[in-house]
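So that we are looking at the same thing, I have put the structure below in structure tokens.
Missing here is one protein chain; the remaining ones are kept as they sit in the complex.
Showing chain A:
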Amino acid sequence: MGFTLSWRCISILDLVLILIGTATFMKGFFPLKRHLPGYAESGNGDNSSTIKSKLISQMPHYDKVVIVLIDALRADFVLTHSTPMNYVQTMMDRGKTLSYIVKASPPTVTLPRVKALTTGSIPGFVDVVMNFDSAALMEDNIITQMKRAGKRILFYGDDTWITLFPNHFVRSDGTTSFYVSDYTEVDHNVSRHLVSELQSLDWDVMILHYLGLDHIGHLAGPKSPLVKPKLQEMDDVIHKIYNALEKETTMSSLILICGDHGMSDQGSHGGASVSEVTVPAVFLSPSFSSVQESYQGEIIQQIDLSPTLSVLLGIPIPKNNLGSVVTSTLIGYSKEQVLWSLHSNAEQIVKLFEANFDNYDLDRSFQLYRLAVQEHSDWLDEIKSHGDSPAVDEKGRSIIHRYKLAIQTMAARISSSLTMYDMYSMITAIVLLWLVLVKSSMGKLKRFTRNEGLQLSRHSVSLIMVSIPLVGFCHVTICTSHSQAESFLCGANKSSILLQLTIFSGLIFQVVVLLSIVLSSVQKYGTKKNRFCWFLLIGTVCHTFSLLSSSFVEEEHQTWYFITMTFHILLLVKIFTTKMLLKPERSDDVTSAKENTENYSLLSQQQKFDNYFSYFHQENSGFNVYERKFQTCHKSSSDIRDFVNSPDEKKEEKYNEKGWKKDDYLPKRYADPLCSEWFAVLSVLAVLILSRALRSLNQTGNKWLDRPDVGDWLTRPENKVWLSVAVIVSLATVLASKWGGSSWLDRTLVLIGCFGVYRYRANTGDLIFYETTSKATTDAWLVYAVIFIYFFKSLKLPFKLRSIISTDTSLGSKTPSQNSLESPETLHCLHSHYKSDSMQSVQDKSSVQDKSRSSVQDKSSAQHQARQQPILNASLSLQNSGTPFILRNHETLQPNCRIPDSPQSPVSPSSQQSRIYIIHVVHNCWILLMTLLMRPHNIAFVAMVTVQETLVEKYLLGHMTLSTSCLTLYCLWMGEASFFYQGNSNSISTVDVSAGYVGLMEYQPILVGMLLSLATYAGPIFWLLALVKYIYAKVSCPTTSLQENKARFGKEFTKAVHTLILTRALPLAAYTVLVTAQRYHLFVWTVFSPKLLYEGMFSVVIAIFSLVVLLICQ
């Protein structure tokens, strides 16, 4: 018994398992926070505390608090003397403010920052991902505490607050943060409520969250001229609030102006750079009078704001808070009161400490706390007995420091332990990923090309039978053990059990397949890889190893730029040496070797000597060949030169004449009629220069991020004209490179598309020359519509084509001749001869080929003539209907169509051609979509990449002679490089959020997510689509039957997908191990985790792409 598993099936399962493995790992890796449930009660602690205090009731607090949260407010927007916020500046000078530099912890994204501000705890990394989907906050936080204290809270601004704190606000109005290009309306919606609210003053707390500045940052960066008026607008708002509160003299009031996170010099945020994590916090109150200069500019943590506000408002400190009260804000508080607030802060943290550590009382930080409490009670006794004195005052100050130290050390201990890793899920996922990797690479090494599937032996059934109870037993044992009981993989609900079943059956499946591969007797069947293939392979592996270093993760783009550049330089060298350097010899080659020997006497002494030496070196057998004649020597060396000379038909003939066995010496030949060497050299040069230009378009990474780049220069408002010119030129380039060979309808569609893109950007205000008053979204929809029409038109066209061709071929098929082995190939070359007759080289080649087959042709020339006719007709009709360049391409790429085994193969090129046409259209659609989604200066990126791709397709692919797997690697390399060319990096902050909202009126999570990931991975997808195009062109052969071609497509695409699986499994397997080993590393949250997210997301993209390819492209 035993059964066969097709490779396609295995590939699909692999893809799914890679995704599941990665997801499981991430679920286990991104820490689960262990936080205390419930809410802190006021006055809870003083029964157990040693300090009897009557101070609580006398604690002063503010009755009216306004929190003005300005999104992405950088510290230097407010805290410098050149700030546009003049009013705040004058208040600072008058000593009415307390200003702080606040350090936010990464990820610097709004939702985690708001959580940090309100709960005082450090949100986990997962909150970044959940940023787009926020649910109600269940942790203890100051907003809930305010509500419990009976305060009336108002909220105006970013609606994430309303989802976070449902039913907390008396009045609220949420604005959506997702329409990034709007920066006036969004703030107007907040400010319009101010007038009435400031008149009524029937509230206790008002929270305003302004989004405009953040949107300006995303659109134009911090140096944009839009920033200054926005800050002045914010200044005005603060002025109004202050005036209104100042009038109300009966109650004390406080205004807090702060930012949630900063913005990088590119205008985005999410990372850990200084400009992203430093924000200002300005406390402003009419009751402050002449605050000393020394209090200005103290550095505090963002989580400190939550306990500080709690104290200032007289509410309990949230249970999970890790911050410490900023004592300098407690103006008007007596020393006892300050100490009391610190004491309650410390008590709250101690509770958290007790919950996190089993034997907490042995810990050094806890001892610090005990000491502080002891001294505190001593000091209180001292005050009781002796009253106030300078010495007592001094001692009080030292106790404040003790408390602070205790709080900080305990908080540090807790926050380092708050990260709890689910090791069981992580290790299971790692094992799964490694199994996929090892199995795939074994499968690659023992490539079963002959049979289409993998034979599973009968032992595998028994293996499965044995392993199921074994794995089940292990799983149950681990899950019931104490340490892993909370593991994500041990869940008992339905979906969790389903996941467990999938993962473990996946594991068993992988083991079985691996064993069958290892045990199978089929030996390696493969062609020799050429040097480029080896370079690609080694480069891929080395790149994976480079990811183990954090700097190479941050500067990953450098690696890709460097190795793609090296690849193209090597290609240039290869083309140059084989084609150019040895060309002079070629003319000699046409004449026979005899002439060479006659000429030999004319050669200089020097050359003779050289030849002599070269020959004995060639032989490699030492000096015994000295006896050989000069003639032999020269002949041999010239032959070797021929060998390098990438022999075409002429050489082949020559070798045949001489009786050489061509198979012994010929490398896998590529006949590339249209690839003139000069064109190849020029296009490699163009590709190289474009790569360099692309590299300086968007500076990315970490080390040289602040270097000026072309993109920055173009987006500067004073260079709007240049940006517009660049966009127009780029669009024209895109048009031009896709112009040739397409039908007029297609051209018109692409033209309209480009026009729509420009109009869209002009209407959003990025470009000039064509501003209209209409809404920008309609233009975006126009482009979407064009893309859809273009795509669906391409699906329909082939039917028309097919009908044309079928009528033509019906003529030919009437002669049901016995297809001799040679005839289809001859037809093929005549066919190609006809279509590319403009090129001299083609003529040469095919005429030679003709000659070589002349005997066959003579025999049945009439027949050939007859059968040739329909093909020519077909190609003519194709030319008329606008697809010749596609045909030309696949002609050039397909070196040797295999002669069909089945003699009755009907000649029907239509099917492949329609497929090739469709993939071309899909590629063009993708280019249009890229121009629409990318920021305006990145349209230049699209143009340059398009030109690169066109050059590679037309002139270079033939020179690379890559196998399908290596071609896949090449496209992946180019894709990775272009991923970074477009400005991405391995930090979350470079994701271009605005791309998700192109053409959308409102926030639609799925659409936004889709557009965002498409735009982020635009470059890689571009090259992957190009890969499909290349493979179709490489494999399809117009002379073979449809069935045959289908099988070949299937095989080649399975190969390509197999390579893709390997290139995904390799970094994921290596990376998960690294991240697990380095989980306490300093950079784990800022470097390794974002990279893991990027890898996971890229795997999703690749998996979807591969599944589509496997299921559709055949």
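Heads up, the rule we're going with is that a residue touches a chain if its C-beta (ideal position, glycine included) is under 8 Å from a C-beta of that chain, and two chains touch if they have at least 3 such contacts; residues count from 1.
By definition in this document, contacts and distances are computed from a predicted model.
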item	value
Chain excluded from display, named as in UniProt, from "Phosphatidylinositol-glycan biosynthesis class F protein", "Mitochondrial division protein 1", "Pyruvate dehydrogenase E1 component subunit alpha" or "superoxide dismutase"	"Phosphatidylinositol-glycan biosynthesis class F protein"
Residue of A:14, A:555, A:953 or A:1095 touching the missing chain in the full complex	A:555
Option touching the unshown chain, where A:459, A:692, A:775 or A:1081 are the choices	A:692
Contact residue for the chain not shown (choose from A:703, A:775 or A:1081)	A:703
Positions on chain A contacted by the hidden chain, ascending	549-552, 554-555, 558-559, 561-562, 565-566, 569, 577-578, 581-582, 584-585, 605-606, 609-610, 612-614, 616-618, 622-624, 626-627, 637, 640-641, 644, 688-689, 691-692, 695-696, 701-703
